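For this view, one protein chain was removed and the others were kept in their places.
Labels for the chains are A and B, by order of writing; each one numbers its residues from 1.
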Amino acid sequence: MAGPPNTDDRKVTSLGELPQSIEPPHDLWPRIQAQLGDIRAAADGATPAQRRALRMRWLAAAAMVACVATGVWIGRSLLSGMPGSGTAPATASHGSSIPGVAPTALDAAYVSDPRYQQQRAELVRALQARLARLPPPERDKVTASLQAIEKAKADLEQALGHDPSNALLQELLVNTYQDEMRVLTDVHEASDPGRGI
Amino acid sequence: MRIGLGLTGALLLLLGATAATAANDQIFDRQVPAQPRGVVEISNVSGNIEVSGWDRSEVGVHADLAGGVEGVEVSSEGGHTSIKVRTPAFSGHGGARLQVKIPKDSELDVSAVNADISTSGVLGVQRLSAVSGKISAEIAGADTELKTVSGSVQVKGHGQPARLRASTVSGDVHLEHGGGDIEAGTVNGSLIASLDGVRSVRAHTTSGEVRVEGTLARGATVEASSVSGNLTVRVGADGGYAYEVSSFSGNISDCFNASPEHTKYGPGSRLEGTRGDGAGRIRLKTMSGNVQLCDRQ
Partner (left out) sequence: MPQAQAEDTRVDWEGALVQRARTGDRRAFERLYREHAGRVYGLCLRMTRDAQLAEDCTQDTFINAWRALGKFETRSSLSTWLHRIAVNVSLAKRRKSGRVEPPPEEEEGQAGEWTLETPVEVHEIESAIGELPEGARDALVLHALYGYSHIEAAHMLGIAEGTCKAQLHRARKLLRERLGVEVN
């Protein structure tokens, strides 16, 4: 799309009547938020002692063996198929959906963005530990949601493999990636030690 | 502890604030002065938070504290009132049941972990966020943002033109008498909204269902999408609406006796048309969900 949406057929008599505010088609906050954390961490004024205390709290949680084991299992089953996981995905989430099939326009536009990839990779790396911090019922629900997202991505990519230029599927896939980013950042924020979990 | 509190209290008084803490008490009660349009922030890790609006320029806090709660801190300075329940991390025990009354035009910011949040009679901006708690809010015309990870979101509006954003990862979203501009999302929960002269709706789910019913303002827009969930829209709009429904492999049905067109060279069907003057716009998109679009009788 070039320019503001081409659907407004109101008539105006001055340029000042044109809308100043146009809502972005996607919610950009999850991506912005993911980068704010890095910037603030770099500028963090916490003393080494405070940082150590925080790490100890993390380690205390991680020492709950059953949770860690569950977290590892969840992490592995969710991480397979995710970029940045180090495992070869059955259906790649970026680049070719299916071997031998040309990448979709989506890849170039959104998923291949290096900044997005980096943010996502960092959140995915931290996901295992973050999930382990949540109470078990919540962890199970969030895991189910992440699995629903993975399935949706796989289904969409498979469909795109047969119809790569399908605009509907491309749009739904972008939405799904955004949902995934939202969930990853929500879980990240929810399991922040500062929240008292 | 009490000497420390006394010094802290003296220091805060010098800054014009009022502070109170309770440690190991079963019941906590405190009232502090507050500006009619000030900011009230509440945080509680575990338990319950009920907030209601009143006509006084005060914030009243009543808490029932279970064992393990370290205390409740209440401070008020320069139009900003803060209520924090202190609980040791990883305790797995304890919790506080908070009942808070605030000036009804306050801006309210609530953060909970494993605590339900409910609000009523608050007319100002509300930002309510929980990890696993359920959020139940009554909203007026101010901006509202409700976010929970695994809990559900229930919103009761009065058809006033608010800007509402409601999201949950795993829970459901239920909205009654929504007006204004609404954005709602859930991954695998259901999203059910009844609308009262709404201006715009963006509803999104991955595998849950979306059901939207009610009335749209003239020129309103409704966009709903899912990957595999069903979409059901039954609305009436002043001036009618233009509609565009797309599904890759699901069924499209409507109440207008229109026939979806099937894509010539592959799966996919599409339904487009106009009701009335076509002043509004409805766009429904899904990969494999079923879609139904009808006029509201």
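Quick note on the criterion: contacts are C-beta pairs under 8 Å (C-beta built on N, C-alpha and C of every residue); 3 or more make two chains touch, one makes a residue touch a chain.
Because the structure is predicted, anything quoted here is derived from the model rather than measured.
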Tell me which stretches of subunit A touch the chain missing from the display.
1-26, 28-29, 31-33, 35-37, 39-40, 109-110, 189
For subunit B, residues in touch with the removed chain
37, 39, 79-80, 107, 109, 111, 127, 129, 143, 145, 165
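Please note the rule applied: only the chains that are shown with their structure count from here on.
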What part of subunit B is in contact with subunit A in the complex they form?
45, 87, 89-90, 111, 113-114, 131-132, 147, 149-150, 167, 169-171, 183, 185, 187-188, 204, 206-207, 225, 227-228, 246, 248-249, 266-268, 281, 285-288
Contacts from subunit A onto subunit B in the complex sit at residues 7, 27, 57, 60-61, 134-135, 137-138, 141-142, 144-145, 148-149, 151-152, 155-156, 159, 162-163, 166, 168-169, 171-172, 175-176, 179, 182-183, 186-187, 190-191, 193, 195-197
